[in-house]
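Omission of a single protein chain aside, the complex is shown with its protein chains in their original locations.
Let's look at chain A:
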Amino acid sequence: MWDLVLGDRRINSLRLVAPMWNGTRGIHRLGGAVVPEGNQKKERTILQFLTNHFYDVEALRGYLLQREMCKVHLKNRFRDKEWIRPDKYGHFSPEFWNFREVPVEAVDASDCEINYEGLDNLLLLKELQSLSLQRCPHVDDWCLSRLYPLADSLQELSLAGCPRVSERGLACLHHLQNLRRLDISDLPAVSNPGLTQILVEEMLPNCQVVGVDWAEGLKLGPEEQPQDTASPVPA
């Protein structure tokens, strides 16, 4: 059960279930519009023959087709309306309450003042796949240690620009084994960004860690020293 109560914290937008076109073998079978493949050829032609000759069979097929179409439309009802955003006053529309049973897949809490206690609300979302906490001023290492309940579903996490997150908090992200994309760019509190990125990549082998160019912070080698134009060129 997921609700919107977050006190006076603002969440920018939530994305509901992604559009689906699949699971429609039923339609093709019922509609009879597809060119029949190999072994189903005989089956299809018998069905087609029956449909052409009996009104009952035709009506039945039409009814089953309608049912499948309803299912697909239900799954696609959020197409182009996936992200629920607040209006210019920061309020969400009351139609939101109709979507209580719909699992929330992505939360974009960028620039939001969410804190340690506020994460209570996000951790209830058992099917959350993508979480963006970019530039959140109160998200720190303690908050990162709370994210482990989302380990089963979370695939994308972004912590870019959070001023209080350091490499010590990043260490507790190893619980999130399903993470596929992690953004740790621009973290001012991390002491050694290049080394941290390498260690995080080792910690999460299946995850693509975006953030820092690992060569950042390395000094130029002796061969690559910029040429000093004032010194005499050896003959």
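The rule is simple: a residue touches a chain if its C-beta (ideal position, glycine included) is under 8 Å from a C-beta of that chain, and two chains touch if they have at least 3 such contacts; residues count from 1.
One rule holds in what follows: contacts and distances are computed from a predicted model.
The subunit not displayed here is recorded in UniProt as "FAD-dependent oxidoreductase domain-containing protein 1", chosen from "FAD-dependent oxidoreductase domain-containing protein 1", "cysteine desulfurase", "Integrator complex subunit 11" or "Response regulatory domain-containing protein". Touching the missing chain, out of A:M69, A:V102, A:A160 or A:L199, is residue A:L199. Interface residues of chain A with the unshown chain, by the touch rule above, are 116, 141-142, 144-146, 148, 167-172, 174-175, 191-192, 195-196, 199-200, 202-203.
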